[in-house]
Each structure stands twice: as structure tokens, then as C-alpha cells.
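For chain A:
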Amino acid sequence: MNKFDLEWINLTSGVNVRKCMRCGKCSATCPSYDEMEYHPHQFVYMVEKGNIEPLLGSDSLYKCLTCFACVERCPRGVEPAKVVEAVRLAAVRKQGGNHLTPDQIPAMLDDDLPQQAIVTAFRKYTK
Partner candidate 1 sequence: MQEAMIKRAKELLADGTVNRVMGWKKGEFAYDITPAVFDTAEELEQDFVCDDLTQANVSKYLIKESRKEGRILAFLKPCDTYSFNQLIKEHRIIRENVYVIGIPGGPKIDVEKIKAKGITGILSVKNEDYTLKIETIYGTETMPFYEAISGKCESCKSKKHVVYDELMGEEGDVLDSNRFDMVEKLENMTAQERYDFWRGELSKCIRCNACRNVCPACTCESCVFDNPASGISQKAAADSFEENMFHIIRAFHVAGRCTDCGECSRVCPQNIPLHLLNRKFIKDINSLYGEYQAGADTTSRAPLTDYKADDCEPSVVHERGAE
Partner candidate 2 sequence: MQRIGVFVCHCGTNIAATVDVKAVAEALSHEPGVVISQDYQYMCSESGQDLVKNAIKEHKLTGVVVCSCSPRMHENTFRKAAASVGLNPYLVEIANIREQCSWIHKDIASATDKAVILGKAAVAKVHLNAPLTAGESPVVKRALVIGGGIAGIQTALDIAEAGFDVDIVEKEPTIGGKMAQIDKTFPTLDCAACILTPKMVEAAQNEHITIHSFSEVSDVKGFVGNFTVTIKKKARYVDETKCTGCGLCTEKCPMKKVPNEFNMGLDNRTAVYIPFAQAVPKVATIDPNYCMMLKNGKCGICSKVCSVGAIDYKQTDRFIEQKYGAIVVATGFNPIKPDKYNEFAYSICPDVVTSLELERLMNAAGPNGGTLLRPSDKTHPHTIVFVQCVGSRCDDEKGKPYCSKICCMYTAKHAMLIREKYPDTEVYVFYIDVRTPGKNFDEFYRRAVEQYGVHYIKGMVGKVMPRSDGKIDVQASDLLSNEQLHINADMVVLATAIEPDKTARPLATMLTTQMDTNDFFTEAHPKLRPVESATAGIILSGACQGPKDIPETVAQASAAAAKAIGLLVKNSITCNPCVAHSDELMCNGCSSCEKVCPYGAITYQDKEFRMPDRTTAVRRVASVNPAVCQGCGACTVACPSGAMDLNGFSNSQIMAEVDAICK
Partner candidate 3 sequence: MQVNNDFQPVIVAFCCNWCSYAGADLSGTNRLNYPANVKIIRVPCSCRVNPMFILRAFQKGADGVIICGCHPGDCHYTSGNYYTRRRITLLYSMLDFLGIERNRTRLEWVSAAEGAKFAAVMNSFVDEVKKLGPNRRLEDLRCRKQ
């Protein structure tokens, strides 16, 4: 996992994973625990250690119900659900890789094509 992604996850989640004191209350409270390969406390721990690759490929990302029980009960205010969400976004945004790059665009341009359509297309393709 590269450093950029790690920083990106910390930034988008707004969570300081270093506040975790490893009490496991997040996992103790998680209703989806049994469905998950990686549990909430592991998300926090692995993100802190920079070990994100396994998380990105794990189904656990989609088992989180975002019920926020862990956020509510974490005694240190770490907010694990936000970490899971950030990793999920990191995975989602990577998928497909169907972004247009600026140098691909001139060839596609057409004088009759309205400006708005180009912008809309950008939006569509970058998903």
C-alpha cells in the first residue's frame, strides 16, 4: 500500500487512528461482526500500521452497515465506521480505472458538441 493512499484515507475519514487504545469495544458492539473477515478494531489497527491492501480486497468493506454503533461507543472517539467508509471509498474509486486523461480529450471533441455534454461526460466516466 502506498503512502499516498494511507494519507488519503486518514484525510477523508478525518479520523486519528492513533487515538485507539485497543479495547475492542467497536468489535464488541458490531452487529455484522460474524459476517466480517476483518473486524472494526482490525480496520483501525491495520490502517494505523499502513496495512491497507488486504482491506481493499476484502468483502468486509461491504458488510459494514454503517450503523455507527462503534462510533457511538468508542471511548477514545476514534470513529471506526468512518475509517471503514474511507477504505471503502478508496476501493470504489480505484475500480475500473476508466478515467479520461486530458490528452485523450482533443481527439474526441466535435465542433457541434455542446460544452455541457463534455463536462457531463467527464462526470460520467470518472465514476
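Inclusion criterion for the candidates: all candidates are chains of the complex that A comes from, given by their letters.
Please note the rule applied: a contact is a pair of C-beta atoms (placed from the backbone, for glycine too) under 8 Å apart; a residue touches a chain by one contact, two chains touch by 3 or more; residues count from 1.
Here the structure is a predicted model, which means the values were calculated and not measured.
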Interface partner of chain A in the complex, by touch - 1, 2 or 3: 2
Interfacial residue positions of chain A with respect to candidate 2 in the complex: 19, 21-30, 33-34, 39, 41-42, 69, 73, 75-77
